[in-house]
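Shown here: the complex without one of its protein chains, the others still in place.
Chain lettering (A and B) follows the sequence in which the chains are written, and residue indices restart at 1 in each chain.
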Amino acid sequence: MKTSARNQFNGTVTDLRIGTVNAEVHVGLAGGETIVASVTKESVETLGIKTGLSVIALVKAPQIIIISDFGSYKISARNQLAGTITEVKHGPVNAEIDIELKGGQKIAATVTNDSVEALGLQKGQIATAVFKAGAVLLAVPS
Amino acid sequence: MKTSARNQFNGTVTDLRIGTVNAEVHVGLAGGETIVASVTKESVETLGIKTGLSVIALVKAPQIIIISDFGSYKISARNQLAGTITEVKHGPVNAEIDIELKGGQKIAATVTNDSVEALGLQKGQIATAVFKAGAVLLAVPS
Partner (left out) sequence: MKTSARNQFNGTVTDLRIGTVNAEVHVGLAGGETIVASVTKESVETLGIKTGLSVIALVKAPQIIIISDFGSYKISARNQLAGTITEVKHGPVNAEIDIELKGGQKIAATVTNDSVEALGLQKGQIATAVFKAGAVLLAVPS
């Protein structure tokens, strides 16, 4: 599969919660992290998504928020992957932040240059990549 | 209506599925494609969305993933519109990819330059614009 989504996480479906219209799919990664995807119930049925299935979770870089310090707050987003910033690529307006998770998986997030400055983001810094379950697409073997 | 959303699809509501909090609206386009929008149940009620209504589906360019080769995978995203790349506009960090569907409708997607290179995206290539139902806003006559 060749896709423009910068983030592709290989994993296995570990849990499935079906609602009236939407469903929640939990994908366990090799490094021990879990990614939660919100997809429609119809997609679960059409694609035959079930526990134990090998899938790829796709997330676009602009969907990811970087949090460098939670202070005294918790965040509602279901996906919060902590790691270390390995690269900050500056563009004229936006920047790309690469974060390496403990398991070695990398995540790319696109943020504005203003945010890079405001947070003082730099290589070697601890940071958390945060994204909503609704930002995740699933690719399953056909 | 004047909106910054780069993608505006005129269509007609062909199906409606109501859940407890969310609803799924199917919009048939003139070219034969269907766009699925996930909106809240309250929006369906407030806007009087019903089968047969003429609506405009709006999608921002950064919400769209380009897939140039599905390999042996299927994707959970409800919207997958195949066409031909008509233009690749390079910026310093991001690029805009324009795809023309069979029905003549055009779609604009924003992706990183890295993805353009990794996928070898170029004019004339077959590609699929993929986006989630949750990325779609609906405009209805007031």
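Please note the rule applied: a contact is a pair of C-beta atoms (placed from the backbone, for glycine too) under 8 Å apart; a residue touches a chain by one contact, two chains touch by 3 or more.
The structure presented is a predicted model; accordingly, all values stated were derived computationally and were not measured.
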Which residue among A:N22, A:S43 or A:Q105 touches the omitted chain? A:N22
Of A:L29, A:V59, A:V111 or A:L138, which residue touches the hidden chain? A:V111
Please output the residues of subunit B touching the missing chain, sorted low to high. 1-6, 19-22, 37-40, 42-44, 47, 49, 56, 58, 60-62, 89, 91-96, 108, 110, 134, 137-142
Could I get the residues of subunit A that touch the absent chain, sorted low to high? 17-20, 22-24, 36, 38, 62-63, 65-78, 91-94, 97, 109-112, 114-116, 118-119, 121, 130, 132-134
